[in-house]
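After this line comes chain A, so read on.
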Amino acid sequence: MENFEPEIVAFCCHYCAYTAADMAGSKHIYYPANVKIIRVPCTGKVDTIHIMKAFEKGADGVYVAGCLEGDCHFKNGNTRAKYRVEQVQNILKDLGWEIERLEMINMSAGMGERFASTALEFTKKIKQLGPSPIKIINTEKHQQVAD
Partner candidate 1 sequence: MITAEQKPLKEIIEYISPYDRILLVGCNECVTVCAAGGRKEVGLLASALNLNCLKQGRTIDIKEITLERQCDPEYVEELVSEIDRADAILSMACGCGVQTIAERYKEKPVFPAVNTKFMGASVSQGIWAERCQGCGDCLLGITGGICPVARCSKHLLNGPCGGTSNGMCEIDPDVDCAWRLIWERLKALGMEKRYEEIMEAKDWRPAGGGGPRKIVREDLSL
Partner candidate 2 sequence: MKTESRLEKILASGNLAVTSECGPPRGALPEKVKEKASLLKDHVDAVNVTDNQTAMVRMSSWAAGVIIKQMGMDPILQMVTRDRNRLAMQSDIIGAYSLGINTMLCLSGDHPKFGDHPMAKGVFDLDSVQLVQMVKKMRDEGKFQGGADIQNPPKMFVGAAANPFADPFELRVMRLAKKIKAGADFIQTQCIYNLDKFEKYMKMVCDRGLDKQVYILAGITPMKSAGMARYMKNKVPGMDVPDEIIKRLAGVSKEEQPEEGIKIAVESIQRLKEVNGVHGFHIMAIEWEEKVPQIVEKTGLFPRPVI
């Protein structure tokens, strides 16, 4: 697992985090390629099932990046997103997963550097946590077959 490169899904709001990612790109600020960005019109559009499906499909970590609290373009989409993230964290907890694999993050459109540093830190954290529990068992299985 030393060479573990996590797959991370970031649901990014068009009005803030996605623009911040753009800015990071245009300023050539480095952030890890592990983070796969999904642009959403507002984090309020991210439903619990979307996050669950990301994990089902093998994501090692997921984060939802929305506007700063009180700054949602649609009033309270980011607050809804926060509650949904908590709901999925509860499910993960019940299933015996680390809830740190999922996080709600807030930033504004101008925070290119924050976008990059967040991506970096989150990737680091997931690297420490190791692969998703789904992957671990499947890797073990493969090894058993190989043995």
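Methods note: a residue touches a chain if its C-beta (ideal position, glycine included) is under 8 Å from a C-beta of that chain, and two chains touch if they have at least 3 such contacts; residues count from 1.
Picked so that all candidates are chains of the complex that A comes from, given by their letters.
A quick note: this is a predicted structure, and the numbers were derived from the prediction, not measured.
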* Out of 1 or 2, which chain touches chain A when the complex is considered as a whole? -> 1
* Asked: What residues on chain A touch candidate 1, complex-wise?
  -> 47-49, 52-53, 55-56, 91, 94-97, 133-134, 137-138, 140-141
